[in-house]
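Here the complex is missing one protein chain, while the rest keep their positions.
This part shows chain A:
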């Protein structure tokens, strides 16, 4: 489905009874849309929001740090380019009261509900949709002044009571130690709120708040985390409910649209081996040098050297191998050969075989799992003794340099890669690495290890043909 095609603009006046819910740029979308909506507009709104969410996702993939000014500007530019100025309007925090403002909020509201219908259908879709919606909410929230936030809290009956100055004084030093950016001077001028820790999980995860007996003590600027988590919980529940009831939507026109919409989002999952040629495990050493991205080459080499990988490494490398076309029997044989260099067959069968069968969907849930994408690898944790992870993200720069040298990169190209890494452009660095290794860039920038492999194979095959 080509969402970029020129579309006929459809304008519907905001029905007067709706106006009451469209007073503020920020919305938790708690009111269910009640007015009839024509099919053409339904479709247009759906596609526009899909574009909005993709633009948000792509801004991060382009290497901009999330919620930075660059990132916001990149999103704004792309929105303007795609004729979606109305969403830019919601990003400026002005809460304007003109006709165009109401139109924009109405589109925001309705399109959100339409995508709920499309994105409730599987766990993966729900997760993707939830993440993007949270980001979109935060984008709008960050532009708000504190008066705007207060107004929003009032409209939605969200009540947060600040703690007393006495209590604040008692925990002053803990607050300053544990809240990044909170100085003595700032602390005396702002209110601190006490909230259950389950409301601010992102702050807990990254240890960015003072936590005492199950309660987090946060400044107003962190209230967005609370509101997001409430929003996320209600949205997540609503998606589950819609999913259970969706079979009742008995309209083929709608069904077609909604199903197609969700098929257009993810890009390739690489579950099935696409190039149909089976990969022989005897060739893996050679392939790992010529066609593997750095992360997989590293896993391969660590496995060959230690005859073992920790759980996450086994999973990530295993799924990768499966999807480049290693067949089941060879797959098991490959792991067995390595592991049994440091253990007997018995131990391998007992402790590891199930794990590998599971990856192939031969036992347990019987699902053939999709290999990890770059984002999943980049966002994942890597602990001591583990070899997985994105080399451009997780390795020390000095270690990366040593490895690139060892693999025969030129000083100039290595420096280019390192520059990208230090600026946080991990996937672009990987794309650059591809270019250095192959003498030409890949067709698309790298976003999946299996894509790297495919592009590399296609390229080499093409060259061999040319000869």
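Please note the rule applied: contacts are C-beta pairs under 8 Å (C-beta built on N, C-alpha and C of every residue); 3 or more make two chains touch, one makes a residue touch a chain; residues count from 1.
By definition in this document, contacts and distances are computed from a predicted model.
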- One chain of this complex is not shown here; going by its UniProt record, which of these names is it: "N-acetylglucosaminyldiphosphodolichol N-acetylglucosaminyltransferase", "DNA primase", "Coatomer subunit gamma" or "Bardet-Biedl syndrome 1 N-terminal domain-containing protein"? "DNA primase"
- Task: Taking the full complex into account, find the residue in A:31, A:174, A:277 or A:333 that is in contact with the omitted chain.
- Result: A:174
- Message: From the list A:20, A:384 or A:439, pick the residue that touches the absent chain.
- Response: A:384
- Query: What chain A residues would touch the chain not displayed?
  - Reply: 174, 176-178, 180, 197-198, 201-202, 204-207, 210-215, 298, 302, 311, 350, 381-389, 391, 394-396, 398-400, 403
